[in-house]
Structures are given as structure tokens and as C-alpha cells.
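Note that one protein chain is taken out, while the other chains of the complex remain in position.
Here is subunit A:
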Amino acid sequence: MTLDDRKRPRTDMKTEVLDKSIVLCRACDLVVRKRALPTGVRALCPRCHTNLYDTPYCSVNGMLALCITALVLYFPANFFPVLEMHFLGSIRTTTIAGGAMAVASQGYWVVGIAVLVAAVIAPGLLIVSILTQVLIVKYRLRVPFFRNIYKKLLKQHSLLAQLSMLEIYMISIFVSVFQLSDYTDLYFGIGTFCFTMLFIMVIFMQREYDIEHMWSVLDE
């Protein structure tokens, strides 16, 4: 904080107080006076109805538990088949990455990469990133090296969150099942179960996670 104070040009007390008490809408730049909110309530911009802020609901231990659970589920969800098909006596199974490879091997590598990134790589990185952040906040925030890593991870967070599309993959599994069930027998395996649980864990993890709160940890 001392370094930051030196960088900042001298401003009078009034603007310093103003800084703490207002918030700018990120979508329309309106100046909004900040006020305390009860839990579970979200402040919207009065002009354009964009989310401004909500009460930080970001328990570090809760997130740690969710991250570890998600990480444990991530591996079976990706290595066991999510769908199994029995057709004329032969059995076909596929994992998520297997689906991406099947498309890529036909020459549609753009589609293959899109599937792989959205359903395998981004969710994995997201879980690892949040886990690292939580561990740093919990144990090593004062060390400059870890502080830098923490900042770098926070910067990438919104991109990772946008790229990970587990919920859409979940619906795609159901759509495929409905499409194919007229022709063959489809079975869910342990992979489907793990994937479903992974999806639920990530949903709760992202609900708990609050990026503004994680940034504000650095100010303390």
C-alpha cells in the first residue's frame, strides 16, 4: 500500500472519501453511491440494470472444500466414459476428450479444439486456479512471489470462467441420449455420475466465488 500511495498524485481529502463511497457502473459509467447491503441482495445500476456488487459471500474454507472435491471428481469424469452405447451386440463408449478427438480426426480440428477447451481444459484450469488462489489467500498472501501469482491468476479468471461450459455439456449429453435412444440402448456409467457431480461442484464453486472480493483481499 505504501508504494501505491506514493504513485498516486496528491489528492485532497474530499476525493479520497469520495473514492471509498462511490462505485462506477462498468457498463455505463454512472456514478452510484455505495451502501451496505443485506446478505443475498444484489445492487443493480439504476440506469442500465447491470450488476454492480453484492455482499461478498466468499468463504475461503467452503471454497477450498468445493475445489478439492471438484478436483477429485475431475479425473474420473474425464477418464471414464460419459456415455455407453450397445448396438447390435457391439459396445461403443466415449469420454469427453474422445468426442473431441473423433471430430478432430475427421479434419474438423477447430471444432475438436473448441470442444476440448470448453469441456475439459478450461474447467480443469478453472478448478486448479481457484484452488491455488484459495490456498494463497489462506496461507501465503504476504509472500511477494505468491502475491504475484495470485494477481496473475485473478487476471485470467474471467476468461477461464467464460470458456468453461460444463453446464452446456451436461445438456448436450441429455440431448444426445434422447436423439439416439430410439435406435439403440444407451447406458450411463461411473463417468456420467462423476461428470454430473463435477458439474454440480463447479456450479457451487462459481456461486461462492466472488472476483471483486478476491481482488479486495489484496488491499487489506
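General observations
Just so we're on the same page, a contact is a pair of C-beta atoms (placed from the backbone, for glycine too) under 8 Å apart; a residue touches a chain by one contact, two chains touch by 3 or more; residues count from 1.
Just so we're on the same page, contacts and distances are computed from a predicted model.
Candidate names were "Multisubunit potassium/proton antiporter, PhaD subunit", "4-hydroxy-2-oxovalerate aldolase", "Paraquat-inducible membrane protein A" or "Allophanate hydrolase", and the UniProt protein name of the unshown chain is "Paraquat-inducible membrane protein A".
Within the complete assembly, A:100 is the residue of A:100, A:134, A:160 or A:201 that touches the hidden chain. In the full complex, the hidden chain is touched by subunit A at residues 4, 7-9, 11, 15, 18-19, 22-24, 26-33, 46-50, 82-83, 85, 87-88, 90, 92-94, 98-103, 106, 108, 110-112, 114-115, 118-119, 151, 154-155, 162, 165, 168-169, 171-173, 175-176, 178-180, 182-183, 211-212, 215, 218-219.
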